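Missing here is one protein chain; the remaining ones are kept as they sit in the complex.
Order of writing sets the labels: A, B and C. Residues in every chain begin at 1.
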Amino acid sequence: MDSKLTETEAPPTTIRKAGRHVSQNEGLIFEKSARGKRGMELPPLDVPPVDARAVLGPALARESVDGFPEVSEIEVIRHFTRLSTWNYAIDLGMYPLGSCTMKYNPRVNEHVARIEGLALAHPMQPAEVAQGCLRILYDLQNCLLAITGMDAATLQPAAGAQGELTGLLMIRAYLESQGNPRKKVLIPDSAHGTNPASVVIAGYEVQNIRSNDRGQIDTDHLREFATDDVAALMVTNPSTLGVFEERIDEIAHILHERGALLYMDGANMNALAGVARPGDFGVDVMHLNLHKTFSTPHGGGGPGAGPVMVKKILEPFLPIPVVVRKDDGRFAVDHNRPKSVGRVRAYCGNFGVLLRALAYTLAYGPSIRQATEDAVLNANYVRKHLEDHFDLPYDLPSMHEVVFSDARQKKNGVNTMDIAKRLIDYGFHSYTTAFPLIVPGAMMIEPTESESKEECDLFIDAMRSIALEAESNPELVKTAPHSTRVGRLDEVAAARKPVLRWKP
Amino acid sequence: MDSKLTETEAPPTTIRKAGRHVSQNEGLIFEKSARGKRGMELPPLDVPPVDARAVLGPALARESVDGFPEVSEIEVIRHFTRLSTWNYAIDLGMYPLGSCTMKYNPRVNEHVARIEGLALAHPMQPAEVAQGCLRILYDLQNCLLAITGMDAATLQPAAGAQGELTGLLMIRAYLESQGNPRKKVLIPDSAHGTNPASVVIAGYEVQNIRSNDRGQIDTDHLREFATDDVAALMVTNPSTLGVFEERIDEIAHILHERGALLYMDGANMNALAGVARPGDFGVDVMHLNLHKTFSTPHGGGGPGAGPVMVKKILEPFLPIPVVVRKDDGRFAVDHNRPKSVGRVRAYCGNFGVLLRALAYTLAYGPSIRQATEDAVLNANYVRKHLEDHFDLPYDLPSMHEVVFSDARQKKNGVNTMDIAKRLIDYGFHSYTTAFPLIVPGAMMIEPTESESKEECDLFIDAMRSIALEAESNPELVKTAPHSTRVGRLDEVAAARKPVLRWKP
Amino acid sequence: MRYLPKSPSERQEMLAAIGAESVEELFETIPEKFRLRDPLPLPGPLSEMEIIEYFKARAAENATGYTSFLGAGVYQHLRSVVTDAMVQRGEFLTSYTPYQAEISQGTLTAIFEFQTLMCQLTDQEVANASMYDGSTALTEAVLMAERVTGRDKVLVARTVHPEYRQVLKTYAKNLGLEIEEIGFAASGQVDRQLLTSDKLKDAAAVVIQSPNFFGVLEEVPELAEAAHAAGALLVTTIAEAVSLGIVRPPAEADIVAMEGQALGVAPSYGGPFVGVIATREKFVRQMPGRLAGQTTDAAGRRGFVLTLATREQHIRREKATSNICTNEALFALVATVHLCLLGKEGLREMALQNLAKAQFAIAELEKIPGVRRAFSSRVFNEFVLEFPRSVKLINAALMREKIIGPLAIGTHYPELTKRGLVCVTETTPRAEIERLAASIRRILESPV
Partner (left out) sequence: MRYLPKSPSERQEMLAAIGAESVEELFETIPEKFRLRDPLPLPGPLSEMEIIEYFKARAAENATGYTSFLGAGVYQHLRSVVTDAMVQRGEFLTSYTPYQAEISQGTLTAIFEFQTLMCQLTDQEVANASMYDGSTALTEAVLMAERVTGRDKVLVARTVHPEYRQVLKTYAKNLGLEIEEIGFAASGQVDRQLLTSDKLKDAAAVVIQSPNFFGVLEEVPELAEAAHAAGALLVTTIAEAVSLGIVRPPAEADIVAMEGQALGVAPSYGGPFVGVIATREKFVRQMPGRLAGQTTDAAGRRGFVLTLATREQHIRREKATSNICTNEALFALVATVHLCLLGKEGLREMALQNLAKAQFAIAELEKIPGVRRAFSSRVFNEFVLEFPRSVKLINAALMREKIIGPLAIGTHYPELTKRGLVCVTETTPRAEIERLAASIRRILESPV
C-alpha cells in the first residue's frame, strides 16, 4: 500500500471545494465558570424586594442551582461562535441528505418571525387581538390546500411524526364513526421509521408490505394484505427511493374498495409542489414537513411543523383548535368540534415555523413549480453523472432524489458510511446513509433546488473521485474524514457507558 | 535541522488554543455569475413605466453595468458566509493589537443602531422630528466631557485622524484669532503616523522631537523646540509605549508659557477612563477613538468616530454644526458660528457609531473605571509573564499595553513579524508589529479588558512557546503560519504589479 | 426567482446533459392525468419587501400596545439580544440533526451542555434534547412511566395545565391507558386526601405540575413518597421553568417533563418551544428523544455524538420509545445560550424578581373590595383571584384600556367561574400592575 496516500491530507489537486484552516478550540461552558461573573444583568426591581425563604417557606426555597455556569457576555459570544464554526450547514454548502430536503432557508423568514407583534403574541390572547396571527394560519392553510389539492387542514402537529399520528388518529376516529376502527395499518418496507412508530401510538398494528423489484408497491401483494382489518396504507410518494408510485390511483382504489384509507407521507412533496396534487390521485390524509419542503430551518434537529391535510370526510375529526374565518370576515379558533380527535399539542402549533412557511410560499406563489422542477433537474443531473460509478439498485426515473448503493465499493471494503465520511474532506455534508432499508448500503442523495450547477458539478467530481479512491486506496476512504478537528468518534463506547452530562 | 519540525503542523501538544478544520473554498462572486440569475427582486412599479432612453436621452442613458454579477440569494449568502470563515475576529478570540484596543463589541449596540426610527432618520429632517437623534448626540457629548474633563465637544470627525485634523484646525483658528497661526507642530518620534499626516493638512510643518531613554518626552528637548513658531505639541498619553507621561503637567506648562497648545491623541484613553481626566492635566484639545475605547466595531477597518474635546477657549472654533440644547429644553443644531473652522464632514458625523458609543457608556456608567482597571491589569499580567522571554526596551510601568522588542529572537533570525505570524498557528491574532517606530522590531501587545484570565494565560503560553521555538527551530517560526488556508502572501509582487480589480 | 441559483441557459445545459428535451420529460412517471396544466392559485410571488409588509400588517392586527397579564404556560421574560445573535449564525440555524458528528461538534457540544443545564435545573440525572413542548413531553413521560412500571393507570392532578391533559388524553385513548383525574384542595394544591392507597394501587404514575396551573407550588417530596409507596412513579411537569431559580427542584420525582419556553424562548403565539424530559439514570433506556454523549476519537480527543439511538424510531421503528424524529433542537440551543448568559446569579435574581412582583401584585389587587385570592398556598409568579363578577366582563372592560386581563379559568374548571389567573414577571412594570389594579377597581365600582 502506498504510504503516501494514507497521509492525513489527500492529494490537494483532487479536492477543489475545501481546504483546512485554523480553528479555535473551546471547552465546555462549565469549564469557564468563575464565581461572580455575569453574562446578563437585569433592570433594577421596581417593587419592594422579598425574602425568598420567607415567601416560599424553607421547604420550597432553593438557594441556587448547583453547577450552573457563571460567565460573562463576551465569553458566551465566543463560546457559541467558536462552537458554531465546527458545524457544517446549508449556508456553507450543499447538504445532500436524502429525505431531509436541506434547501435554502430564506433570511427574510427569520426577519419576519421576529417582528414584535408576532414574536411576542401570547397564544391565549383573545382572538380580537390575535387577528394577525390567525390570518397567517388561515392563509397558510389555504396555500397548503391549494398545493396538495386537499379539502381541510390542521396546522397543529409539531413535526412530521406528529402529523402522521394525527392523521392516523383521524383515520381511526373516522372508521370508528363508521362502526369499526379496524386493526392494522400497512406500511411499505421502504417507509421512514416514524411511520411504524406512529402507527403503534395510534393503537394500530403495523403490517409491513414489501416493494416489488422495481421498488414500487406491489399491488398484488397489496390486494392480498388489504383485508377488512386494514385501516389504511401509509405510502410515501414519491417513495423514499425518489420514485413516483406510478400506480398510485390503483393503490387508492384497492384501499377504498375495502373501506380503508390512503395516508400519504408528504415528506417528499418537494418533488410535486406545483406539478401534481395528492388530492387528485386518491390520497385521503397526508402530512407535510414544512421544515423540508417549505424551507423552515432545521436548526440542528428542529423545530418543524407537520400540518395534516384531509379530504372532506375526515374534516369533522380534525384536532382542536381549528382556525376558521367567520361570516363577518374575522378569524377565530374553533374548539367546539365534538367529533375531533382531541388536542395533539398545547396552543396553536409551531406558529413561528408556520409563519416562515407562509413567507416561503408567498415568495414563490405559483412559481413554486419552478423550485420543484429545479429540484428534480438537479437530482437527475447528479444521477446521470454518477450512475456509471455507483450501483443503482432501482433504475426507475428519479424525481427529487436518487438512491445508489455501495455495492461496487463494498468489494474493496468501502461502505456507504465510509464514502459519506470521505465526502466531508471534499467539503460536503454527506448524503443519507442506510435508508431506505430496502437498499442495503443505501446512498440517498437529494440535492434540492437550492444547488447551483457549479455546486452539483463539484459534488459529482467529489463522488467520482471517491469512487476512484475506493479502488486505488480504500484505506484512505475507510479512515476518513481527515480534515476535521476530531476524527471518527467512538460511538460504541459512547453507548456502552453513556456520559450524558458534564460533571465537575 | 530537524526536518520533522519543519512539517506544516507544529507538535500538537504545544498548541492548546486551536486546531485545524475543514474550510470551504470560494471563488470571487464574479466567477459565479450567470445571465439571468437574481439575488433580489423589487416590488412591482406602481406608477407608469418609462423608457430610459426617452427620458434621459441617448447621450445620458446606460444600457447596463458591464461585468456586474448576476447571482442568486443563496449564492450570496454562501459566498459571504464562506469568506467570513477565513477571518479572525474579536468574537473568536483575543486580538492583542497594540494601539487598536480590540475590545468586545456589545451585541446590544448593533441592536439599538438598527431601531427603525434611528436607522432611517434622514440627516436633513427638521430638528422638530429629529429630537431623538439630537438628544443621543447631546447625551454622548456630555458623557465624553465627563470622562475627559474637557469643556466642549464636536462629534463630527469620522475617525481619529479626522479628529486630529479638526483639533489642529481649531488650534490654528484660535492662534489666528490671537494674531499668528504659527508654523510648526511638535510630534514625538513615538507618535502614530496619522499625527504628522494630519499636521500637514492643517497647513503646519512637522517638527519631530525625540523621546528620552525612558521613552518619555524629553522636557529639556521640548523646551528647546518650543519656540514662538510652535503652535502645539501632539502628545499621545499614555504614549504608544503604553506608558503615562509622568511630566504631563510640566509639558503643558512649557507649551502654555510659549503660547502654544497641548493636543492629546486620545487613542489610548482605555488606560484612563474613570481614573484620570486629560482636562485636569493641561490638555487643551484631544480626540477620542470611539472605535477603540468605546467599543464600536472595527468592521475590518472602519467605521470609526473621532470626537474632539476642547477647553473653553477653543469652543468658538468648533466645526459646524454644533448640537445644542435650547432654553426650552429642546435640542437643535447650531450652524451660526462665525468663528467656526467650518465643516469637516457632511451632515452630523458618524451617527451610527456615536450611538453605539453612547450605548457602551450607558452600560458601564461610573463603573467604566472597572473596565480601565481590568485593561491595565491584563497588560501588566501579560507583561509580567513575558518579560523573562522577550526584550523590554523601556521598562517604565505599563498601563493598558506593553511593548516588547524582538531583540532576543533576532539573534536567531526571527523577527517580530515572524512571531506575529506564528501566533496565528496558536489560535491568536498577532499583536501590532513595527510600531512605535522608536522600538526596532516592536511587539506591541494590548489585551484590553475583554480578555479573561484563561485567554491571557493561553496567550502567555503561546508566546513563551514561540520564544522556545525561536531558539530550537527558528525555521518553523520564520515560515509561519502553517495552519491557514493560504500561507504568507507575496506582498512585493502585489505592489510591483498591482492587480486591484477582477477582470473577466 | 431569487432563491434559485440557476440561469435559464444552465437549465438547458443540465437538461441536455441528462438527455432530456424538456423539464416536463422528468415528470413523465407521474400519470399524465395527475399532472397539473395550470399554475396553482397561490398568492405571490412577492419580493422580500412585500413579504415584510405582509407580516408587519399582520403584526399590527395583534395586540400592539397592550399590557398582558397572561401566563398559563407561556411566559414573557427578558431575553438578551446576544442569544438571538448566536442562534442566527447560519452554522447553527441551517444545519440538520447532527448525525455526522465530525462536522456537527458545534451542535453536539451545545446539546450536551443543554442536557447538563436541564439536569442541574431539575436536579435529575439525565435529560434529553428535546421534545416538542411541555404538553407532549408530559405525554411521553407518562408513556415512559407506563413502560417502566408495566402498569397502565395514571393519576393526573386536575391542577395540571388543562391543555397538557387534553394532549395526554388524545395519546392515551388508543393505548389502553386509563387516566384518572385527581381534584384539588382549597390550598390550590392537588388534594392529597384523594390519593388513597386504593387509587394508587396499580398506578403507573402520579402526574402533577409545579408551579401548577393555578400558579401554586406543589409539595413534591410528599407526593413522591405517596407514589413510591404504591410502586408508582411521580411524574412532575414544569411549565414555568424560571421558578427553578428559586424553588426547590423536583429531585424526588422520577420523571420531570418540562416546557423550556420560559428559558429564553419568545411566546410566538404558542410555539416553537422546547420540551424536555429529565429522569433518573436507570430509566434512560426507556426515555424518548435524542441524547448526546461524550466520547473520543482515535487520537483521544474529546467529542460528542448522538447516542443510545436504539431507543429511536429510525432504528427501532414500531418498537421505538417514541415516534419523535425532528424535535426542537434550535430552541434547546436558545435555552442553552440564554441560561449561560443568565448564569447562576442571574437566574436566581430573575426568579426573585418574579416572586417580588407577584407578591406586590397580589397585595395591590387584594386591596380591591371583593377581590381575593382563590387559593391559599404559596405561588411563584402566577395566582388565581376570585372576583365578584364574571372575569369575561371584567376583561372586556380592561380591553378598552389596552389591558389583556386575567385568564378566565372557568372554561376549564366549571366550578371556578369568576376566577382569573394573573401572571406577572420581571418584565411587568410596577406602574402597569398599579394600572391593572386601578382599572379593575374602577370596573367593579361601576354598575354592571
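Odds and ends about this structure:
Operating definition for what follows: a residue touches a chain if its C-beta (ideal position, glycine included) is under 8 Å from a C-beta of that chain, and two chains touch if they have at least 3 such contacts.
The structure presented is a predicted model; accordingly, all values stated were derived computationally and were not measured.
If you put the hidden chain back, the residue from B:A357, B:A371 or B:A442 that touches it is B:A371. Here the missing chain is touched by one residue of B:V22, B:V344 or B:L392, and it is B:V344. Contact residues of chain C toward the unshown chain are 48-49, 52, 78, 80-81, 85, 88-89.
Taking the whole complex into account, chain A touches the unshown chain at residues 22, 34-43, 70-75, 77, 81, 107-108, 110-111.
Rule of thumb we're sticking to: only the chains that are shown with their structure count from here on.
Centre-to-centre separation between chain A and chain C, using Cα means, comes to 20 Å. In chain A, 73, 77, 81, 85-86, 91-92, 104, 106, 424, 450, 452, 481, 484-485 are the positions where the chain touches two or more neighbouring chains simultaneously.
In chain C, the positions touching at least two other chains are 1-6, 10, 45-46, 48, 50, 80, 82, 85, 90, 103.
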